[in-house]
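Not every chain is included here, but those present sit where they belong.
Order of writing sets the labels: A, B and C. Residues in every chain begin at 1.
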Amino acid sequence: GAPAQGGDDGVTLRLGYFANVTHAPALVGIEAGIYEENLGDNVTLDTSTFTAGPQAVEAIFSDALDITYIGPNPAINAFAQSDGEAVRIISGAASGGAFFVVQPDIEKPKDLEGKTIATPQLGNTQDVALRNYLEDKSFETDPTGGGDVSIVPQDNAQTLELFTSGDIDGAWVPEPWATRLVDEGGGEILVDEADLWPDGRYVTTHIIVRTEFLEENPGVVKQFLEGHVAANRLIADDPAQAQELVGQAIDSITGKPIAPELVAASFESIEFTNDPIASSLRQSAKDAEAADLLDPVDLDGIYSLKLLNQVLKAAGEPTVKGK
Amino acid sequence: MTRASTAARREEPATESPRSGAGSLAAISLDAVTKVYGHAGNAVPALDRVSLEVEPGEFVCLLGASGCGKSTLLNLVAGLDRPTTGTVEVRGGRPTLMFQEAALFPWLTVRGNVDLALKLRKISRPHRRETVQALLEMVHLTGFEKKMPHELSGGMRQRVQLARALGQQAEILLMDEPFGSLDAMTRDVLHDELERLWRETGLTVLFVTHNVREAVRLGDRVVLLSSRPGRVVAEFPVEIDRPRRIESHSVADLAAQITGRLRDEVRRHGAV
Amino acid sequence: MALFESRGGSSAQLLDAELSGLDQLEMALPPRPSRLARVWAATWPKLTAVALALIIWQLVVWSGWKPEYALPGPRKVWDAFFENFDNNMSAAGTTLWRGVRGFLFALVIGTTIGALVARVRVLRAAFGSMITGLQTMPSVAWFPLAILLFRLDEGAIFFVVVLGAAPSIANGLISGIDHIPPILLRSGRVLGARGLTAFRLIILPAALPSFVAGLKQGWAFAWRSLLAGELIVTIAGKYSLGQQLDANRQLADSAGVIAVMIVILVIGIMIDSLLFGTAERTIRRRYGLVDTAT
């Protein structure tokens, strides 16, 4: 890799990610040693895995983590809570891969009346998307679960259990849960969230950096982004190998192997991209505000894509926009 | 000597062992009772082949050096412990035991402690109240009904225990140094009360004391235990007419005689 | 030699003094400290401790050791608390009510099991250690089973709370029973107390001091299980402390998290000092366990 810029000698880069298909660039990059390669000898890579976004944000706030792959909502919250200080989004990672899965007896949106639907978390993208969708279909909902359709935010694993036992009627969830609800819970896909977005693209995973780290070690961040772009390229060029690497990585982190079909199915609906799809983030935030799930937040300055665009340009790939 | 080799429960039917033939109607009968504490390595023999019978209505006093097994014997009779070998039989009613150490329930007042004895006999509440009052009056603790045990002096606690034991109205009363921490005056009064009660109700009493005169003052018979392990070494029938007075010469004389024997016994066993 | 009277005065004088003795004594008594004085004596150290904690906290924040969004100061937490006041109060109410209900039920279960295990030798050999085993099982482990049994219902939370508190209460009772001075048990036996009567009238009161200590631990277990449970089973339309804690974490709202933590702490302190503390003091005084020595 390229030598680090001035003052970057002996830096440790603390990277966070989840053992989750939507974090495939991280899984692939680490498993294949792509980051190390790009970071060079003077930067030590120190990785941590998380099970939930808020913990990663806590770690960033606490100066325990420099860069992490993360979902859109925790990033917005981190930015908002710190009055725009703590974090910057420096790249996208994944798009798509969220579905509204329902029990087979629900065939059309009308049938949703009086049903109970799960989402991963109150106010997250899927939750907001579901509320928007229901409003579109002129159902009443409220944040406490009342209304024509009852929305119960809860852990995805629990959603699967309850869906399987028939205690809930549907769920708006990301992959691989959507596939599992279909395969193991006998559900059917009612809505592919991609259909609701322009170009069918919306942000699922992106990368945030601790602002201070970005300011102090732009060289390291750039090197990291080179690695990220390289990992995404590998995924695009050789999906089969990428899937295998993802499977290996998840197995080694959790100690539990993941079914290859599940990874394959997820790869079908998820697009791994360097584009953070800024428009979808802003739209989602607006929708959340409208649904009274988010205090008005000014997202100006959340993106810092200059380094990414340098990297992309150097690699001859199309650049991305933060607006 | 016939010797039952296994410990027997005290409620067993009265098997007529050859040597207990004469005393088969005894209220308490110990036959070759041995009690050893602990196991082989560091065993402490407390009683060795003790045979003793107490007739119904008899008042027997037990004397012996400190640590010779008197409390152990009472525990066996009360059924709180099992003999290592030999048999303990109790007939004609439940025994009760007034412990040597403080045994009041700390969560109950003085009244509550005495009352509990009656409650467990299923006596109705109004009747209980009266009886408790009478008992406390008898042990001179009127006015202390509402005190907790820890607010009492040592002697007062002992008297509450006495009241509680008497409140049980058991047919057999086992008393372990019941008047040990009382002044002479109070003790004399309680001697009279105990004797009156015993006479009136036909109680059987087995009474442990270190005070030889007290033993002679109260007992029909005084039994002497030797030390480590305890054995019955002598028995003295007390044939002084009642009512007796503890200061009387006849009591003093017999007491002196017993004391002499006790001294011999203690000296011979090298206990002191 | 002849006996002589006490130096204090002649016997006659003493007899005179006797009549007025008690009255004089009453006057000489140090008056019982007033209620207010006692409450104040119990309160000022608490207030001082709180004040100190606040000052240190504020100083750390001012030192700039961590940015305010990571470690918010008292002021920000205060604002967060009042901003969310209604929710916090209704959440505290819901959680408290669930806690009390679950705890009371666990009390019945735990006491029954504790009594049986403590007094029945076979049960003790069979289940004694399993109680501690259950105690160490984290609440999350029970959720799949709870949901299986009770769906997404108050029942599931209740189940987890009871499973959290009951083993602890049972263990407290067992250890209380184990440490009863044998003389009291023997005393009870001699008085003819057997079986349930003995348990009610002798064993339970004798074990009470330790038992109350066990109840306190049981309450802590119940409360923690409850907060964990509220994270998992969110019931539509109900705010609870566990859910509020999680919601604030999800929003990365440190001030909100600390506000909820303070509510939890205050409830814990209140319950301890008003309920358990009072019970413990009463019992200690009654049982004569207060060392009056200076």
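Everything below uses one rule, namely that a residue touches a chain if its C-beta (ideal position, glycine included) is under 8 Å from a C-beta of that chain, and two chains touch if they have at least 3 such contacts.
Nothing here was measured: the structure is a model prediction, and the numbers come from that model.
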| item | value |
| --- | --- |
| Whole-complex copy numbers (one chain of each kind is displayed here) | A x1, B x2, C x2 |
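Please note the rule applied: only the chains that are shown with their structure count from here on.
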| item | value |
| --- | --- |
| Among all chain pairs, the one with the most C-beta contacts | A-C |
| Centre-of-Cα separation between chain C and chain A, whole angstrom | 44 |
| Separation of chain A from chain B, taking each centre as the mean of its C-alpha atoms, in whole Å | 84 |
| Residues within chain A bordering two or more other chains | none |
| Multi-partner residues of chain B (each touching 2 or more other chains) | none |
| Complex contacts: residues of chain C adjacent to chain A | 66-67, 69-70, 143-144, 147-148, 151-152, 232-239, 247, 249-254 |
| Chain C-facing residues of chain A, complex | 53-54, 57-58, 61-63, 73-74, 77-78, 81-83, 85-86, 121-123, 144-146, 150, 152-155, 158, 161-162, 165, 167-168 |
| Chain B-facing residues of chain C, complex | 183-184, 186-187, 189-193, 197, 201-202, 205-206, 208, 286-288 |
